[in-house]
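For this depiction, one protein chain was excluded, whereas all remaining protein chains were kept in their positions.
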Amino acid sequence: MKRQQIYQQVAFGGLRLSTLTIISVLGLIIWFLGKEGVSALSWEFLTQAPRNGMTEGGIFPALVGTLCLTLGAIIFALPLGVFAAIYLTEYAKQGRLVRIIRLGINNLAGVPSVVFGLFGLAMFVEYLNFGPSILAGSLTLGILILPTIIRASEEALLAIPQTFREASLALGASKWHTIYKAVLPPAIPGILTGTILGIGRAAGETAPIIFTAACFYTARLPHSIFDQVMALPFHLYVLATEGTHFEKTLPLQYGTALVLLGLVLGINLIAVIIRTRLRRKIRW
Amino acid sequence: MANNTKIMVENLIFYYGNDKALEDVSMLIQENKITALIGPSGCGKSTFLRVLNRMNDLIPGTKLKGKVLIDGYDIYSNTTDVVELRKKVGMVFQKSNPFPKSIFDNVAYGPRAHGIRDKARLTNIVEESLEKAAIWDEVKDKLKQSAMELSGGQQQRLCIARALAINPEIILMDEPASALDPISTAKIEELIRVLKEKYTIVIVTHNMQQAARVSDYTGFFLLGELIEFSDTNKIFTSPQDSRTEDYITGRFG
Partner (left out) sequence: MISRKGKDLLIQNLFLFFASISILVLFLIMAFLFKEGLPIIEVVSPLRFLFGKSWYPTYEPPEFGILPLIMGSVAVTLGAITIAIPLGVATAIYLSEVANLRVKELLKPVIELLAGVPSVVYGFFGLVVVAPWIQDLFDLPTGLTALTASIMLGIMASPTVISISEDALSSVPISYREASLALGTTKWHTAISVTVPAALSGICTACILGMARAIEETMTVLMVAGGAAIIPTTLLQPVRPMTANIIAEMGEAVHGSEHFHALFAIAVVLFFITLALNLLADYISHRFKETGSATL
């Protein structure tokens, strides 16, 4: 039996080491980017346009662009996602139709981001003739985050106890009224979590917007949804892979990477905190 | 009587976090006898049972004061090997919980874990344990089938066989028949009576008739306290404490 205990010690040691490796590698990335990027950060960096062939200046147009794209994606995906989740949890009878819809959502979640990019290019930019624009990019990103929002909303709605629905229906309220007044309000924090995660995802994606919305450089801020914009992730990609001034723009790259990372992690952190609170809270 | 004491519990106090679950419980459990623990839900009888094989260790934030001696050894001392302890003190759970494996593999699980690899020896142990648990005749032709396909009563006897296969000295049973139909329950009770010849049995039940039918000694718990502990006969015919009498005559719980 002592031998069993020794096996256990060795095995647990291995498991601990794996966990430590993963956490420390990921920690290393954040620490490194933080350390190198913080010196590039300044008010000017955040509020000015790039200058001198993008070797100096800031990232303001890219920040604004990412904001526009993300906002557009949410405006499109949030209502669609919540409505779809309401159908799946409140109306649909478990059966073949629901199974197919769910399979569709799962597979949509698995579509590679570059494929979304090509789809956006073929459908929104060319077929619907939006051109590379905020509109085309937002729609592409919106489709990309739709499964995230549906799933989170579904989870939130399923967590609402059946008694809420029964109580409302027993008072003679219609089904829609029940959903709207009794089920949806307590589910909002959960839906919010999914929405915030979707925002984080949309803000960080590059491949779907390269051909649908992003442009290399513009100092001008967008005036309509048919304008092209700069975007943070694409800006980082451009700076990091543009061979000629690589060394010279390194501080800008670190700064951009840090801002992007901070933005996305900050957004996700909010979602994770809400979710952890929700899970811990005693339910009804 | 003291010579045959198998388990000695002295001034046991037990906490879940800050909630006191057991209050100064002392009890002597006799070898080769059946001891029943009765009381209303939440009275601490299951907690007490799980103290005896340190199953409560799995729950974070529990705290224990007092002494629990088995064969004179303090099972909560620093030198106690929990794994050895549980080999000696088998347990059958309220809800039958066979592994999703074959019937054979379920019974052979313990012996294998303890290093028995020899096929013939394993087959022997499995057959013997299933016989002792009075289920051999029903399953001997389908040892390779999944245990999940058995009926509830059969699953519970399989779990008893699984516990017997590691050759314990004490068997703890946590309401082993509460989820079963009357016929399966009768079979399990019959089995428990036979098993006491070889094992010391502690059984938690909220079915008083069951306690009266199978046990030699009975302890009555209420709100974490051991109210009364004596011969089963005495408890059910002439209880000393009015609270015991109230419970037995069905005035609460």
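So that you can tell them apart, the chains are marked A and B in the order they are listed, and the count of residues begins at 1 in each.
Just so we're on the same page, a contact is a pair of C-beta atoms (placed from the backbone, for glycine too) under 8 Å apart; a residue touches a chain by one contact, two chains touch by 3 or more.
Since the structure is predicted, the reported quantities are computational estimates derived from the model, not experimental observations.
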| item | value |
| --- | --- |
| Missing-chain contacts mapped onto chain B | 53, 55, 58, 60, 83-88, 90-91, 93, 95, 97-101, 109-110, 113-114, 146, 148-149, 159, 162-163, 166 |
| Touching residues (missing chain, whole complex) on chain A | 4-5, 7-8, 11-12, 14-16, 18-19, 21-23, 25-26, 29, 32-33, 80, 83-84, 86-88, 90-92, 100-101, 103-119, 121-123, 126-127, 143, 146-147, 150, 174-176, 197, 200-201, 203-207, 210-211, 233-234, 236-237, 240-241, 250, 253, 257, 260-261, 264-265, 267-269, 272-273, 275-276 |
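By our rule, only the chains that are shown with their structure count from here on.
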| item | value |
| --- | --- |
| Rounded Å distance between chain A and chain B, as computed from the means of their C-alpha atoms | 52 |
